[in-house]
Each structure stands twice: as C-alpha cells, then as structure tokens.
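Apart from one protein chain that is not included, each protein chain of the complex appears where it belongs.
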Amino acid sequence: MVRFQNVGMRYGLGSEVLQDINFELPLGSFHFLSGASGAGKSSLLKLIYLAHRPSHGLITLFGCDVTIAKRRELALIRRRIGVVFQDFRLLGHLSVIENVALPLKIKGENWDRISAYAAELLAWVGLQDCIDASPLTLSGGQQQRVAIARAVISKPEILLADEPTGNVDDAIALRLLYLFEELNRHGTTVLIATHNENLMDRFDHPRLHLAGGELSGPFGGSSRPAETL
Amino acid sequence: MVRFQNVGMRYGLGSEVLQDINFELPLGSFHFLSGASGAGKSSLLKLIYLAHRPSHGLITLFGCDVTIAKRRELALIRRRIGVVFQDFRLLGHLSVIENVALPLKIKGENWDRISAYAAELLAWVGLQDCIDASPLTLSGGQQQRVAIARAVISKPEILLADEPTGNVDDAIALRLLYLFEELNRHGTTVLIATHNENLMDRFDHPRLHLAGGELSGPFGGSSRPAETL
Amino acid sequence: MFSGRCDLALDADPARRLLPWLVAMIVYLAGLSLAGMMSLGAAVERWDTGLKGTVTVQVPPGAARASGGAMEKLLPILRKTQGVIAARALGKAETAALLEPWLGKEALGADLPLPRLIDVTVGTDPGPDLKALAAALSAAVPGTMVDDHRKSLDRLIAFVRSVELVAMAIVILVALAAVVTVLFITRTGLAIHREGIELLHLMGAFDGYVAWQFQGQALALGLKGGAIGSVLTVVTVAALSYMAGAVGAGLLPRLDLGLTQWLVLAGVPLGVTAIAMITTHVTVLHALKRLP
Partner (left out) sequence: MFSGRCDLALDADPARRLLPWLVAMIVYLAGLSLAGMMSLGAAVERWDTGLKGTVTVQVPPGAARASGGAMEKLLPILRKTQGVIAARALGKAETAALLEPWLGKEALGADLPLPRLIDVTVGTDPGPDLKALAAALSAAVPGTMVDDHRKSLDRLIAFVRSVELVAMAIVILVALAAVVTVLFITRTGLAIHREGIELLHLMGAFDGYVAWQFQGQALALGLKGGAIGSVLTVVTVAALSYMAGAVGAGLLPRLDLGLTQWLVLAGVPLGVTAIAMITTHVTVLHALKRLP
C-alpha cells in the first residue's frame, strides 16, 4: 500500500527533516505515528499525501513509484487518500456540508448521491445541527470534526490523520477513533499522528516513533518490516 | 479584575451561546475552564478579550465597565490582556521573533529593548533555533509555542489561553503550564480553556465548567463566589 | 446547493463588485480612442483620394485678360497630355462658389476680378508629369499655375497621422492596462485563494478544474464590464457624431463610421474578454505547476 525506501526529505535548502526512512504500511493496517513536536510527523504524512517530494529515496503508493508518475496519475492517487490536516483547512465560504462533500464533487459525483451520505456522516461526528453553517462560525473542536468527516467521506483506501483529536475532549476523541477503526475494518489503511499518549494507550495498534529524523517501531503491523524487503 | 454579571452572548441573530454568566476572577487567580466541544469556552474568552460584545449583562475589566468605555480606552485595556488563540493567528510574513515582539511594538516600545527579551522567551519554549524563520515553516506544536510566547511577552495583567497545549506532547505541555504558573506568581491573572483532563489533574487549580451555556465551579478561587457579590 | 463549480468563491469578495467597472472603463477608453483613430483615418483617406484624382489649373485674372482666349489655348494642351482623363473650364458661378469660403460672399458680389480655373481629372497610374505640364501651360499662357492641392494638405495630413499614432498608442496602452489589470486580479485571486487552491489540488482535482474556476470568473467579468463599456462608447460616439454633424464643420473630421468600423468597435469588449481569459488561464496554470 505505502512503502518508503531510504527516503529523505528537506524543505528548500534546509537540513534534512527526515533521513533514510524505511517502512511499509500493508493493506488494512492501523498505525499510530508519535514523536516530539517538530520531529517530522506532519512532514512524513506530507510525503504520503503527495504534498511534498522526497529529496531522495523511493516512495511507492498503490504499487506506483510516485517520482516517475505523471501529473494526472498523481491526481488520481491523491483521490484514493483521505487526509485530516493538522490545521483543518476548511473553506470558509462553503457550508459545512459542502466542505464535507468536496472530495466527491472533485471526483465528479452527483450532488444528490452525495448529500444524504454527507449528512449521515456529520450526524455521526455530532454536527447534525451545523450542516448549513459556515466553518468559520464553528468552535475549534467542531471544525476538527468537519475536517475528519471530509477526510473519510470518499471511503479512501488510505486515511492519514494529523493530530485529529487535539481540539476535542476525550469522549469525542474515542468516538472519532472508533470511526477510524470502523473504516479500517472495511479495508482502509490508517495512519494517525498524535501526541495523545492516553488515547494511544487505549487502543492496541502498533506505534511508529519519529525521533532525530529517523523512524522506529514495529513496521508493518501484521506484516514483515520494510527493511527485509 | 474580571467580573461578569448576568452576561449573555449570541452570535448575530442565533440563539444564546452563553446565558446568565456570573463570575469573578480576582487579581492573581489561576483557573481552568473546561467544557465539551462547542460549549462556549472560546466565546467566553472572546468576551473577556473584547473581541465580542455581550448581548446583555455587565462586564467589568480592571474596574471599568466595557460597554460604556470609549474606543481608545478599549484599545488600552486590550494591551493589558495577553491571549493565546486556539488557532494561533500568527502573521506568516513576519519572522517568529517579530511575531512575538508585536504586542510591544504596538505599544510603541523600542526594538532593541524588545529583542533580547523575545529571544529569551523563545528559548524558554524551546524555539531558540527558529527565531528568524517564518511561522509558516513551523510545525503545529512550534506554532502554538510561538503564540504562547507572544501572549506573555508584554507581561499582561490577564492571560487567557485557549487550548494552549492541543498540539504539543505532555512534556512540553507541562513546561508551558509552569511558564503560566511563573507569570501567575508575578501577579498575572490566568484563565486556561482546555480539554486535557490529564493536565488539569496535575495542577491544583480551580476549574470553571461550561455546560448548556451556564457556568459552574468554585468561582474566584481563593475569593468569594460572584453570586454573593 | 452547489453553485456551479465555484469552490473558491472568487465572486464573494466584496472588491470584486468594482471590477466590472474597471473593465468597463478600459473598454470605454479603448473604444473611444479606436473610434477617434478610425474616423481620423477615414477623413484622411477621403482627402487623400479626393485629391489624388484632380488637379486645378489656375489662370490669374490679369493673365487671362492679357492673353485673350486663355482657355482655348490651355484645354487642348491638357487634353493631349498623357495621364489626363478630362479637363473642364469652370464657369464664373462655379469659381465664385469655390472661392466663397475664402473671400466672403460680399467680396464676390462686388466686382472682384476672378481667376479662371480648369478642373483636370488625372489618372493615377501613371499620372501625368505635373512639372512638365506646368511648364507647357505657362509657356502657352504666362502666369498659369498648376495646383495639385498636395502641398497645402500634406502638412495637415502629416499632423493628423501623428495624432492617429498617439490614438493607436493609447489603444495599445489600454490593451496593456487590460492585461495588467487581469494579471493583477488573477494574482490577487491566487494569493487570496492560495490555501483553497492547494486544498483542491491535494484532494486530487485536475489542473483544469481549478483553472476553470478562475477563467469562468474572468469570462463573466470581461463580458459584464465589456457590455457596460460598449454601451458607454456607442452613446459617446453617437453623441459626438451628432454634434459634429450639427456643427457641420467640413474642415474637421466627422465621426461617421462604416459597418466594418462598428464591428471593430464591437470587437473591443470581446478582445478584452479574450485577453482576460487567456491571461487568467496562463497565470493559474503557471501557479498550479509549482505544486508537486
């Protein structure tokens, strides 16, 4: 599903934020990604959702080498990945439900087919009353839940969540993780970057740990570690 | 210091987010503010830092009724309040140290007097290496720490922090709270809105709790509850 | 619920309501300059061709009196000359009418002696050798002059041509202003909506999907502004045309435009719109290509 081989990454001309990362996320795995603030968790996710290119090394997504993929292929790969951004990135001039439905709209799907599902999803994250509001009028935690609904609506094959519970209380955080587990049961590969030790402790999923630009942890969950490939 | 009497608040023509809030924060007190996502924590803080006006009731800051204060007086009151916004609100085109120094610059202070102190503060929150970077190139947790440094640099008489530890790990969160306690010891009145039960448990400060638009808790910390005023 | 394809709310920006007026003003200025240029051009053209085919032979009154039957001597010479198509002596009334604007009716009514004039129609390709002709004619009747009207008008035409150049420069400048304005608007739009664009890109939107949102707006903007500007232009040109007609000053170029020229004017808003679309397309795709 996702395979990194000797991947390094830097921003502009700075020093390498990530060095020599090797790992594989098999189909249907569920991982946490931990690390101190500034360790490079978001950077690692950016590489997977193709917002940034590695400075060296090989990244394979869905069996496709992303460094040689064409622009249009990259767009199609991006559609198979759902992302919860650390800073939400909601569009303030669209209503909540339009924000949530955006990934499907980009795929060219019909609004009628979308809207019922989007509303159901919003109810699940506890936002049934805010469907037609602007995200700008929502509280921090509500915005975060909209971002999560948007990331999962297209039933992505890979779900990347960056600190998805930083602005909600523990009860909602648990509920959101159950949602991720539900998706995972249906085949989605999940990777969640978080600082919340408490939350990670409650779930029995393998943890990847970033420190000093290097990744350690039980790679691959139920599968072999990437080094041996 | 801060006193609310029968304060209600609504956004636009919506229903009341806060109803009949009564409390007082005495000089030098330290409170946590808890409540579910969307309960109105950020809204309550907005009333204190004068970003929003109450729909009814009386708010007194530094002994001054804010509904009748002149525009210029309000600006001067704002300068005595430091705020950590839930969404940071850093200016991307300024460097980190310029962002941190902004409150002092607005007061018209001299750059030379400012810069040494700003650098020291940034070192305290662990950002000595990012002084001249743009906030846009920082990780989520780093941005949050810049926002905190900016809120405290002018040694405000009131410090309001909205979910100031949502993007940092527990070790840094503790360090930040020690910073707030240090300020509090020097006389700053502190109010911190947070979901982090763990963190609140570690400190022995009174908690205000928001639910259903109403506030409950041991008002005033070491002082009398506001109801009896 | 979804309003078309506008994920970026480019039209929600309050400043955008001003933009059609900016475009309208550009179209108006361009249209006015173009109309002025074309009508000047048409006037010059008229003078030019009107004069090209005729030459006037003038016999001063004294000379005419001195050599009796000047006309009879001159006309045969003219008719024999190669390149001369027709030569016709003007009667007294015609001559008086021609001179009236210069001398006034009353002067002519008095006994002012008039020169005799011969109106000569010449071919242009090849034309007659006017110098040789003049020599031949003044040999026959001393004092006879050949006036091909050119000298007196060449200076005027040169000036008008330079005014035309200025008008053309203004048209080019205004087109440039249109490009700069559209570039500015597009880049501002890109700056305002940078995050939205990046988001759409990261969700897997194709470049065309994003570019179209900007282009569609440019189209609407260009058409709306163009329509306003065109109406203003037409009204102004028509009013000027009417005023010039009422004044009836034959000396001055009239603002009467042919069908082609009205079509060219109609092309101005379409041109501005096209410029807007193309500029937008190039700018947006250029910006998108920077995203990985």
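Think of it as A, B and C in the order they're written, each chain with its own count starting at 1.
Keep this in mind: contacts are C-beta pairs under 8 Å (C-beta built on N, C-alpha and C of every residue); 3 or more make two chains touch, one makes a residue touch a chain.
Quick caveat: nothing in here was measured; it's all calculated off a predicted structure.
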Q) Which visible chains touch the chain that is not shown? A) B, C
Q: Quick one: say which of C:A140, C:L183 or C:V234 touches the chain that got left out.
A: C:L183
Q) Which one, B:I106, B:A123 or B:A211, makes contact with the chain that was left out? A) B:I106
(Q) Applying the definition given at the start, please give the residues of subunit B touching the unseen chain. (A) 49-53, 71-72, 74-79, 83, 89, 91, 93-95, 97-98, 101-103, 105-107, 111, 115
(Q) Which parts of subunit C face the unshown chain closely enough to count as touching? (A) 13-15, 18-19, 21-22, 25, 28-29, 32, 58, 60-63, 102-104, 106-107, 110-113, 115, 143, 145, 147, 155-156, 158-159, 162, 166, 169-170, 173-174, 176-177, 180-181, 183-184, 187-188, 191-192, 236, 240, 243-244, 247-249, 251-252
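In this text, only the chains that are shown with their structure count from here on.
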Q | Most remote chain, CA-based centroid, reference being subunit B | A | C
Q. Subunit A to subunit C: how many Å between their CA centres?
A. 63
Q) Per the centroid of Cα atoms for each chain, what is the distance between subunit B and subunit C, given in Å? A) 68
**Q.** Distance between the centres, which are taken as Cα means, of subunit B and subunit A, whole angstrom
**A.** 31
